[in-house]
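Up next is chain A:
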Amino acid sequence: MEGIHTLQEFMFQTKGIIYILAVGYLLGFVWFWRFLKMDKKREQ
Partner candidate 1 sequence: MTDRIAALKSRPLLTPFNIFAAIILVIGAFLTFKRFTQGIGAVSNLTDTHPWGIWIGFDLLTGVALAAGGYVTSAAVHIFGKKEYHSAIRPAILTGFLGYSLVVFALLYDVGRPWKLPYPFLVSQGVTSVMFEVGACVMLYLTVLFLEFSPAALEWLGLSKIRKTVVRLTMLLTILGVILSTLHQSSLGALFLLAPSKLHPLWYSPYLPIFFFVSSIAAGLSMVIFESTMAHKKFEIYMDDRHKQEYNPVAFGFGRAAALVLAAYFACKVFGIALDNNWRFLFTGWGAWFLFELSGFVLLPCFMYSIGVRDRNPKVIRAASVITVLGIMLNRLNVSVIAFNYHVPADERYFPSIMEIGITLFIITIGILVYRFIVTRMPVLYKHPDYEDVH
Partner candidate 2 sequence: MGITRRSFLGWLTGAAGVATGAKTVEAAHGHFNGYPDSYAILHDTTLCIGCRSCEAACNTVNNLPKPEKSFKDLTVLDEKRRTTPHAFTVVNKYTDPHTGKITYRKDQCNHCQEPACASACFVGAFKKTPEGSVQYDASVCVGCRYCQIACPFNIPTFDFDDAFTPKITKCTMCQPRIEKGQLPGCVEACPMEALTFGKRSDLVEIARERIRKYPQRYIDHIYGMDEMGGTNWLYITETPFEQVGMRTDLGVTPAPEFTSGALSIVPMIIGLWPVLLGGLYVINKRRDEIDEHEKEEAVKTAIENANNGGKEGRHDR
């Protein structure tokens, strides 16, 4: 936190990290969705 003195800097750091995390999350979620694919034929 030492380099942060203004709200602008605070938001810049936090929002910046959130966007990076968000991109990672979206990619991960798509993989995870496919990973859990419940194709019909393996239903029973």
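Basis for inclusion: all candidates are chains of the complex that A comes from, given by their letters.
Just so we're on the same page, a contact is a pair of C-beta atoms (placed from the backbone, for glycine too) under 8 Å apart; a residue touches a chain by one contact, two chains touch by 3 or more; residues count from 1.
This is a predicted model, so every value here is computed, not measured.
Chemist: Can you tell which one of 1 or 2 makes contact with chain A in this complex?
Modeler: Selected candidate, touching chain A: 1.
Chemist: Any idea which chain A residues touch candidate 1 in the complex?
Modeler: For this pair, the touching residues of chain A are 1, 4, 10, 13-14, 17-18, 21-22, 25, 28-29, 32-33, 35-36, 38, 42-43.
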